[in-house]
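Apart from one protein chain that is not included, each protein chain of the complex appears where it belongs.
Moving on to subunit A:
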Amino acid sequence: MYAQMVDTGANKVRGLEEMSAQERAFQERIDAGIKIEPKDWMPEAYRKTLIRQISQHAHSEIVGMLPEGNWISRAPSLKRKAILLAKVQDEAGHGLYLYSAAETLGVSRDQLVDELHAGRAKYSSIFNYPTLTWADIGTIGWLVDGAAIMNQIPLCRCSFGPYSRAMIRVCKEESFHQRQGYDLLISLCRDGTAEQKAMAQDALNRWWWPALMMFGPSDAESVHSAQSQAWRIKIFSNDELRQRFVDQTVPQAEYLGLTIPDPDLKWNAERGHYDFGAIDWDEFYNVLKGNGPCNRERLRARRQAWEDGAWVRDAAIAHAEKRAARTAQAA
């Protein structure tokens, strides 16, 4: 997902009887559905895991602006350009909501950005794929934002107040992202030429599997996932969310007249779900290691934007300090 394979530092999930009184009281509050707020006592591992998860999520929003930003100046009409601009601006906003949520846990935004630029913090694997055609923009909205919504709606109910509030805000806006993407694909597939539909099919062929990988490898056996679920900062398992995503998306592809690139995809009446083929996890781990098609380009673009903006940040603060000093002197 936008945060993939988050390390909780846990070796096993401990029972209430193995916890200190303070930890037990904390866990019981979470079990009772009471939100944890920044000034409340929390175990150090909970705090650290949340910083890791929320910042990964924030970095994904910011890096995610790059593949789409690539098409702002090449959108085929003024209407589509205005929509894409608004969407990319939303992603910046989502990144900022999330950095603020992380900051309530006692880190600064600059620290988090440094971690990203140093290659120590992760962001979602999906943004390391290139946007080769205009149909990719529709497909990203439809699949990538669709998958993000699957994950983010349950997170609105997560245990940490600031994260949950940021998610509520994000979810309100995210639905526009998915719909504009699907609307773009309707134009290409149902109202467009054979060439336009072929372009959409090509985009789906390239994005389908990376979109399924967004949910991360099966975590049925993962201690980190179990710990995150106990803390209610993860609500459903990766496989559950992926299955829901496939079930929801197949009919949408059918409406567009597109074929999902999976020969094993088939409705299973007994399970009441679609069965689907095996995911190439070697590709996923390779992208995570930094060897996807665009990893280096994405980080380079982020670092350069940060460095090129340094003089603006410095000048703004110098100006503010000078004015404050003058006001103090006049008083």
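One rule holds in what follows: a residue touches a chain if its C-beta (ideal position, glycine included) is under 8 Å from a C-beta of that chain, and two chains touch if they have at least 3 such contacts; residues count from 1.
Criterion: contacts and distances are computed from a predicted model.
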item	value
Among "Acyclic terpene utilization AtuA family protein", "Peptide ABC transporter permease", "Ring-1,2-phenylacetyl-CoA epoxidase subunit PaaB" or "Acyl carrier protein", the UniProt name of the subunit that does not appear here	"Ring-1,2-phenylacetyl-CoA epoxidase subunit PaaB"
Residue among A:Tyr97, A:Trp134, A:Phe160 or A:Phe245 that touches the chain left out of view	A:Tyr97
Contact residue for the chain not shown (choose from A:Arg157, A:His273, A:Arg296 or A:Arg323)	A:Arg323
Subunit A residues that touch the omitted chain in the full complex	37, 39-41, 86, 89-90, 93, 96-97, 100, 103, 108-110, 165-166, 169, 173, 313-314, 316-320, 323-324
